[in-house]
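What you see is the complex with one protein chain gone and the rest in place.
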Amino acid sequence: MFMETAIDTPESKYEILPKTLSNGEMDGELLEVAMGPQHPSTHGVFRMDVVLDGEKVVKLKPVFGYLHRNHEKIAENTTYLASMPYTDRLDYLCSMTNNWAYALSVEKLAGLQPPERAEYIRIITGELTRLVNHTCLVGFLLQDMGALGTPLMYAFREREMILDLFESLSGSRMMCNYMRFGGCRVDLPAGWLEQAKRAVDSYSGFLDEFEKLLTENEILVARTQGIGVLPPDLAVNASITGPMLRASGVNYDIRKVDKYGIYDRFEFRVPLGDHGDVYDRYMIRLLEMRESVKILNQALRDIPAGPIVDPKAKLRGFRPKVGEAYGRIEGPKGELGFYLISDGTPNPYRYRVRPPSLINLTVLEDMCLGQDVADVVIILGSVDIVLGEVDR
Amino acid sequence: MIIGEFFRGLFLMIWRVATDQPEAKADLLAVFPPSARPVISAVLTVSPIIGIFATLFALTTLLERKGLGRIQNRLGPNRVGPFGILQPVADGLKMLTKEDIIPRSADALVHFLAPVVLAVPTILAFAVLPYGRNLVPVDMDAGILFFFAVGASTELAIFMAGWSSRNKYSLLGAMRAIAQMISYEIPLIISSVSVIMIAGSLSPVEIIAQQGRYLAGGFVPHWFVLTPWGLAGFIMFLIASLAESNRSPFDIPEAESELIAGHLTEYSGFKYALFFMAEYFGMFAVSGLAVTLFLGGWHAPFEFLEIVPSYVWFFAKLMGLVCLFIWVRGTVPRLRVDQLLNFAWKFMLPLSLLNLVVAAVWHFTAAWEFPGAGLGRWLLGAVMIGVPYVWLGRALSGSKKITQRTYRFAD
Amino acid sequence: MLGEGIIKGMVETARNFVGSYSDPERLTTVEYPEDKIPAKENARNFPFLVYDGDDAARGLRCVACQICEKECPPKCIYIVKSKDKKPDYIGKPQFYPAVFDIDVSVCMSCQICVEVCPFEAIKMDTEFELSNPDRFGGLLQDKHRLAKSNEYYHKIHETEAAEVDARLAAEKAKAEAKARADAEAKAAAAAKAATAAATPKPAPNPTTVAPAK
Amino acid sequence: MNQPDPYLVIVVFLVAATLFAVAPLLLAWIWARTFSPRKPGPDKNAIYECGLESKGDAWVQFRSEYYLYGIIFLIFDVETIFLLPFAVAFTKLPVGAFIAMMVFLLLLVEGLVWAWRKGVLKWS
Amino acid sequence: MPLHYYLIFSALLFAVGLAGALTRRNAILVLVGIELMLNAANLNFIAFWRYSPDPNAIQGILFVIFSIAIAAAEAAVGLALIISIYRHYKTTNLEKMDSLKG
Amino acid sequence: MQAAFAIIAALTLVSAIAAMSLRNLVHCALCLAVAFAGLAAMYLQLDAQFVGFAQVLVYIGAVAILVVFAILLTRSGQPVPHSVVSRSWIAGVAIAVLVFCVLTRVILSSSVSQRSLPAKPSPTVREIGNQLMTWYVLPLQVIGLLLTAATIGAVIIAMNERKSAGGDHRVTADQGHGHGHLAAPTGLNEGNATSIASETGSESPAHYPQPEREREVLAK
Amino acid sequence: MNEGLRSELSKQGIFTTTLGDLYNWGRKNSVWPLQFGLACCAIEMIATTMARYDLARFGAEVFRPSPRQADLMIVAGTVTKKMAPQVVRLYNQMPEPKYVIAMGACAISGGPFKQGYNVLKGIDRFIPVDVHIPGCPPRPEALIHAFMTLQKKIETQQLTGVNRPRHLDAEAPSEFPVPKFGGHDLEPPNNPAVWHAPKLVREP
Partner (left out) sequence: MVMETLEQIKARIENAISGAKPEIIPNESPSAQRSLLLDPAHAVEVAKFLRDDSQLRLDYCSNVTGVDWLDLIIKEKVKVKKVVEGVEKEVEEPVERKRPGYLEAVYHLYSMALKHGPLIIRLRTENRADKNHVPSLTPVWRGAEFQEREIYDLYGIIFDGHPDLRRILMWEGFADHPMRKDYVEPDDYEYEPTPHDEVLEKTKQHHSPEPKP
């Protein structure tokens, strides 16, 4: 009798767990709680409609769209170049990789080839972005676990160092708008490489500190191990990508698979988890950061001199040929792809972002069912979403 | 004339308190008619305590914010008054003038009463703590029991707050808070029972008196924390008191990350401030009790330091513990509610019961006379509590398959 | 799993706490209104219009070609081209913007206007202390507020401004050379009694800033 | 020794604590009366729910876990009122009394262990 | 102060508890009424002990302690029963329970 | 003394009556707590310090909480629409009044009840402990047994069957998913995965059903 | 303090003036923001509270998750039409005195996304905004600057008199109607009591 009142959508996808006990007795009532859109731990304006049985989650529906900013529509009404600054605002923690993915797709569409130095710069900035993203993620995750800001503060301390680099390179801390079709906007300013080397060198130290602070912490371990398990077969089928996929043990990293840019020149490994739980996702990100540091060291060592833009690239009056292209990179959150259809005009006919954050949320409910409410927030945190990208 | 006497008495009282002399109030009381003396005397006892703790509360909030700031590589409040010292005043003023919202569907009376009912017992708990050599407001035979009794009544206040708000987060938070507080109350009491066993009294004054001796030429105080059972009891007491005062990592009831602000969600204005204050008062009270039970109360750490006024030591130790709480708060994440309850029932409770046995053994082996007996006793106690600790810890974490992990790498 | 992890973490926080008193690495706070982090060379916030010389009205480099207006992604520039031409600071008659407004409450600091401007007339400012209780009065900037001198530009973006100046000088030299050549050619042509008129346009497109090295 | 009656001090404490808690509330009320009027409204006084309109009642039926914990707590609470007199008298008591107390405790612990085994202490 | 003050007060309390237990429909409140009656009895114990010629014979106190323990156990079991019944019949109303009979 | 008694008695009685007559059960429980507190104060007045505090500890700290839990668990928190008293409430009140009258008569007629207050006793807690552990050891053990029995009994009664059956949400939840036809990927870990060095690697798949084929690949 | 203000103050009498000063001092030094972020700007808002910029120096690090305890709503990010009712409701649920900072281009005007069909063109269409910070995102220092601007604004408010701020005026509204979802747009698309479309100042 309470079923009707508590659960609204009759066509809901998941069968609702039998609430009535075998002998017809019932225990407790379902409590419907909205978590979000203003909620301390949904990382922005995300909402989950959670149905609780005591503390257990029996149903969870993500609700999107609170940050639907019509990015795709705006991009279809404007030029290819003018969309570049908008990509910064997709996943606003990783503007460089967004730029890169978009530039890569347009280059595919228009047949441009960035020069060597530009490729190196892209790798450097891209991996720095990965560091920023993973660091912040871990900080936020711990924040969700109730660690009162300390890990987050340390994370942001390091983030500021990298943002300084970005700012002196592109002029803006977060919204770099740095890459261009066929290259990059400006060359590295004097002394940038040295500064970057210093930052990268100190990063391992920071990671050590971070791990000392947390990785062995009993509370963290107890809170994360065995929570939000994502089996690999489901992960693949649900198109999960990025660290979340690899935490489930599937070896798929587009940097290795597509070898886009010049990733085949670098030596790095792809860490894989065995359990696919929150702890694995946390650890995979820490390990990936260490690999990123490796890549950065190589790239900073080897970067050649030379031009930074493909001479064929045009800034004004850019009109690719009729056709379509899909380009993708391994963003910090997963596969970030851009699908473009050109009809020969200066504006793309169709502009589509494949948002890893959104698609990684497909399995949110599967991971949360049967867990506690308190786990929901850390599971969500471990998925690593940014609402700008989820809702676009 | 009377006024002169009054001020002389007042001055003498302050002087005597400051110099640790007994009978501080006598001269001042002489001014008043005998029938009024008991009440005046009580008021003279009570008002400074509340005043001091209110100030301490203000300072602690600031200390906490600054301390957390320093832990987090930043400065913390420093612009309101010199070094930000007036920050709490500004906060208080603002809270006082803030609009007070009572949700429409809430139970207005209970909603109003909850913060009051919470604040009163926590303040009452200050009644039995001995603050200095001659400074104990109420010396009762069952003082410790009184402390626990008033501590127990705060749970109802939290329930009132959560229930009357009629908000889902509030009610969930309140239920969690109660579950947590009742679970940790038992370890809290039992871990102090070991002290009571050895001291043989429920009176805080007596317990402190038992810790007043010094060993090794005045350099090793005879505090209970320096015995194996005392140390174990102290640690358990601290953990339980963290939970009782809802401090991180046990701040589940107001777990921001899922329950907004728990039972406080619907409280605004000064009612919220009262909750906030009660949390800190609760923290002071349990720290005060921990100091009394385990850290020798107002006794100095070394004999030659006894010349320093005793209450200085008491408050120094108290603030030391408060700083420890802040430090913990700055470091650890929060436990989940079931883990927390598990921890209380499956770990703290057995160990605290075991600690009683250790204390008993300590008592029974007091008669040992052979050379090295002291050390032997110590080691015996340490092993008796340490081995089960390790075993239980292993067993509990093992049962949840919590392990060190290694990771594969693909090239 | 017996509490060592927590102890380790507490040691780490304690190190940071103590370090915050001795080690500047561990006390990263910059007390903003008194201390400021020095602005980076490339830092950008909102555009401003560069003028040469010292008369803001005359020296504006902007010729109201409206390219930036068209390219600005959120369309926050509004230009009305003058009907007449006015001599600029070197005396060359040019169109000028009768109205040049930027709504900084919309501007996304993307620098695209700067990139597309063929005349090096619009540049990015580093000023950020613009918060204002008045939305329309305070944040809609007209050309008088936008105009900043070339010296100011040099002050905030030293290297870039030097490059720009060099480029402009080179262009000017080239244009003059071309004009001279044209004039000579014209003279020659006139001698041949042919009609030829060329208005040289500064064609090269300085969109992507050339490599610094 | 003119130490007053302890209960008198406690009563005064009680009164003072109540005053201490109520006085600021009163002050706040006076402030609101004189200067800043309270302005209740349908939205402001609605239940907060993450910015959404609240739906469903919060006063729902809870699950019995809470009660199970409550039972065990009650039993152990009662146990402490036996434990405390024992503890106070402990130093003067024979070993036998200690053993008797241990038996008493063991009985209760047995209940706890039983409940543990039974999965009562599993918050699900 | 004579003893009968306490005794009459205790009788009053007992009567209140009894009236509640007899009149309320809700099973929980019936239990609460019983609890009140038990408390009234406890008060008697204490009062008699206090007024006994040999106040150092503390049986009265011990009795009350035991009585508190028993009352607590009773409350635990009683409330558990109510919860269990509620689960069956979805009501704590005694009259309804009567009519359900099942 | 008299005044204190009067105040405490009045408070206790009023809250007891309120506890028995209010409509909202949570209010009843709260009033009950006040009544308990009043009784504790009365114990203190009678110089039974230990019992007074024990009363607060057990009744307010535990029994009241239990009552509150029971109220929330049975959803009795909301005021009910119908009358809260039973149909025969007049009879109930009458019986209560009758009992009170009889009791009062008995009390007033007894000579014992006129006894006045003897000297202040000093029942220290130590005394209680001594007596408890010597003369009353047997009752103590009986109480221990009783409490244990009460725990077990109450838990059995209050616990529902599902708990003892150990049903796990996840299992059901997994079965409940609509997508029965997950692609079974194989060879995901193929080839390059170096050193499966996990200590727990062997037990990890227990968390989720790993497709059979994948195991084979891992084994290769 | 300018002359007019001074004369005004002398009219009010010394008591209310000191009281008012005290009140303003307390309010301005203890502004607790609502823990509420919408988009990219929220990241910079978080960065402002972090070690490098440390908003805590102003006593404003106490980000409260519940609007009941918050004084300041920093609208940090794009307010979409789907989100706007929630924002308004949250604002309504804050106790007086309450302030709003519109942080970033989006919150002021829709910013870069103002051409979007689901983007609200400025939160000041529904609730009164105290301080606007342009920028996309504004630098953390800009937020601190805005915060100080707000403090200055609070400082000059008077306790009594006709110029007293909204929250001290019993007649002034303290909550604003929450817009409803319509077929294509919010209904109403703005609150005319709060937002006046200013005159177009120039010829097209």
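A, B, C, D, E, F and G label the chains in the order they appear, each numbered from 1.
Note that a contact is a pair of C-beta atoms (placed from the backbone, for glycine too) under 8 Å apart; a residue touches a chain by one contact, two chains touch by 3 or more.
Note that the structure is predicted; figures quoted are calculated from it, not measured.
Colleague: Which of C:Leu27, C:Ile102 or C:Leu130 sits in contact with the chain that's absent?
Modeller: C:Ile102
Colleague: Using the document's definition of touch, tell me which of A:Ala325, A:Val373 or A:Val386 contacts the absent chain.
Modeller: A:Ala325
Colleague: Which residue among C:Ile6, C:Ile77, C:Leu146 or C:Ala161 touches the omitted chain?
Modeller: Only one of C:Ile6, C:Ile77, C:Leu146 or C:Ala161 touches the chain omitted from view, namely C:Ile77.
Colleague: Could you tell which one of A:Val58, A:Val250 or A:Ile284 touches the chain left off the display?
Modeller: Reading the full complex, the residue touching the unseen chain is A:Val250.
Colleague: One chain isn't shown here. Among A:Ala238, A:Val270, A:Ala313 or A:Ile378, which residue touches it?
Modeller: For the chain that is not drawn, the touching residue is A:Ala238.
Colleague: Applying the definition given at the start, please give the residues of subunit A touching the unseen chain.
Modeller: Its contact residues with the unshown chain are 9, 11-13, 64-65, 68, 70, 72-73, 108-111, 234, 236-241, 250, 252, 257, 320-328, 335, 337, 339, 341-342, 349-350, 352, 354, 358-359, 361-363, 391.
Colleague: Extract the touching residues of subunit C with respect to the undisplayed chain.
Modeller: These residues touch the chain not displayed: 69, 75-78, 101-103, 105-106, 136, 140.
Colleague: Tell me where the left-out chain touches subunit G, residue by residue.
Modeller: Missing-chain contacts on subunit G: residues 81-82, 117-118, 121, 181-185, 189-190, 192, 196-200, 204.
We take it that only the chains that are shown with their structure count from here on.
Colleague: Could you tell me the distance, in whole angstrom, between the mean C-alpha positions of subunit D and subunit E?
Modeller: Comparing mean C-alpha positions, subunit E is 21 Å from subunit D.
Colleague: Among the residues of subunit C, which ones contact at least 2 other chains?
Modeller: 1-3, 6, 9, 12-13, 16, 27-29, 31, 73, 108-110
Colleague: Would you pick out the residues of subunit A that each touch at least 2 other chains?
Modeller: 25, 27-29, 31, 35, 37-40, 55-56, 85-86, 150, 153-154, 157, 160, 175, 213-214, 217-221, 226, 249, 251, 269, 272, 274-275
Colleague: Within their complex, state which residues of subunit G touch subunit A.
Modeller: 34-40, 42-44, 46-47, 50-52, 65, 77-78, 80, 82-83, 86, 90, 106, 112-113, 115-119, 136-137, 139
Colleague: List the residues on subunit B that touch subunit F in their complex, please.
Modeller: My answer: residues 107, 110, 140-142, 145-146, 148-153, 155-156, 159-160, 163, 175, 178, 182, 185, 200-202, 401, 403-411.
Colleague: What does subunit F use to touch subunit D in their complex?
Modeller: My answer: residues 44-45, 50, 54, 57-58, 61-63, 65-66, 69-70, 72-75, 77-78, 124-126, 128-130, 132-134, 137, 140-141, 143-145, 147-148, 150-152, 154-155, 158-160, 163-164, 166, 169.
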